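Below: one structure, written as structure tokens.
Apart from one protein chain that is not included, each protein chain of the complex appears where it belongs.
Chain IDs A and B follow the sequence of writing; residue 1 opens each chain.
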Amino acid sequence: MMGVDRREFLKITGYAALFGLGGKAAMDIFAPGELEASMQGPPLTEGKRWAMVIDMGKCLEQQAKGKDGCKACTEACHRVHNVPDWGNPKHAIKWIWQDKYEHAFPDQPNPFMTESVRHQPVILLCNHCFNPPCVRVCPTKATFKRESDGIVMMDMHRCIGCRFCMAACPYGSRSFNWGNPRKAPKDLNPDYPTNRDYPERSKGVVEKCNFCAELIAKGELPACVQECDKIGAHALTFGDLNDPESNVRTLLQEHYTIRRKPELGTEPNIFYII
Amino acid sequence: MYDGGKIIIGLIIGLGLLLSPFFYNAGKAAKAPDPELTQKAKEAKVCVAPTTYMRESHFTLLDEWRHTVVRDGERYYTSDDGKKYYKGLQTTCLDCHSNYSKFCELCHNYVDVDPYCWDCHILPEEKK
Partner (left out) sequence: MLDRALKGSQGYWGWLIFLLVLMGIGLGCWLYQFFEGLKITGMSRDVSWGLYIGQLTYFVGVAASGVMVVLPYYLHDYKAFGKITILGEFLAVSSIVMCLLFVFVDLGNPVRIMNVILYPTPNSILFWDMIVLNVYMLLNIIIGWNVLAAERKGIHYQKWIKVLIYISIPWAFSIHTVTAFLYAGLPGRHYWLTSIMAARFLSSAFCAGPALLILLCLIVKRVTNFDPGKEQIRTLAGIVTYAMLINVFFFLLELFTAFYSQIPGHMHPIVFLFKGLEGVGNLAPWMWAAAVFAVLSLVLLVVPSTRRNEGTLAVACAVLIAATWIDKGLGLIVAGFTPNPFDTVTQYWPTTPEVLITIGVLATGFFVLTVLYKVAVSIKEEAAA
């Protein structure tokens, strides 16, 4: 992918931030001046609680438009983060993906539900739980909840690959590198690595959605959100739960939302407008 | 001493094995490498830290960067002269030093280190 262009772009946004201009995306999640302040020291996400609201109605509307539905967010995310396609569901790496409603919300079974509802595709990703069990079990703190903004992060430099976090995650949001991603089938990954500005992974580490911490740090929205906005679906909304006036809090005020497996006490930060 | 002869022979063999790398490499002093700067690096004149520090301790800086970026979310680095840099091996370091084989690898080979950075971080595409 146009490595140089992207790098140039980075620089431009960097300078823009320095001169207090800020990109359009930056304005969505940060107050004026916040991005600049972050360059002086404290991370710009200090005191935030990042969350996402997924509007399934808008998503399905977009799905209905395409012959094979819509995979824009998954493709964008996996491209930006160099997620390879192994072609084998047992070894699949998933950051953001789709599964049927009945699989996404298995605690809501209903034998009289129509087939179409049961099989509706739902967008799934790491819930960035407020009380993450994966973090609780990790023996090296390789996965941890960022104190500043609640993002559940992976430190790929530290992970020993014990996969305890995968056993602890009740959402199947964690993927293990069963093999070296560079050895993933070439015919399925012709342009791999797809983003030369982002690292790959080594074999034997666990990975997952990082809420695009690397983009947020520059004042940009997560790749999935950017892509969804770009195609005009606007089904994904990213914002700060700690701010009562924020976009996500407004949506939560205006709509009935649900979360995956709330009874487990993990306090997911991903909400679904059904 | 019981079996004195055998013990001494054993000691000699052991010592010989221990010293074999020295014999093997004797008289073959490797030439100190002379890493090349890319045009871009030359034009920039300054790195994120003084050249001597970078030559001797770039790995300390990189280790600090990776720790503060991944774990603390601190994405910006201020050099001694007050310039700000986006911390990133691929996006910042390799942006100038895009000649891995003539820059990084020469010294790494010379001092015989094999950093696992490149297991994940992508090497720049070098123009031949």
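As a convention for this text, contacts are C-beta pairs under 8 Å (C-beta built on N, C-alpha and C of every residue); 3 or more make two chains touch, one makes a residue touch a chain.
Everything numeric here is computed off the predicted structure, so don't read it as measured data.
The chain we do not see here touches A in the full complex. Of the candidate positions A:Glu46, A:Asp85 or A:Asp99, contact with the hidden chain is made by A:Asp99. Touching the chain that is not shown, out of A:Val80, A:Ile123, A:Ala142 or A:Leu221: A:Ala142 (per the contact rule at the top). Among A:Trp50, A:Trp95, A:Tyr171 or A:Phe238, the one in contact with the hidden chain is A:Tyr171. Residues of chain A in touch with the missing chain: 89-92, 94, 99, 102-104, 106, 109, 133, 136-142, 158-164, 166-172, 175-180, 202-206, 261, 264-266.
The working rule: only the chains that are shown with their structure count from here on.
Note for the complex: chain A touches chain B at residues 3, 7, 10, 14, 18, 38-39, 41-43, 45, 144, 146, 148-149, 153, 155-157, 193, 196-202, 213-214, 217-218.
By the touch rule above, chain B contacts chain A in their complex via residues 66, 70-76, 84, 86, 88, 90-91, 95, 116, 119-122, 124-125.
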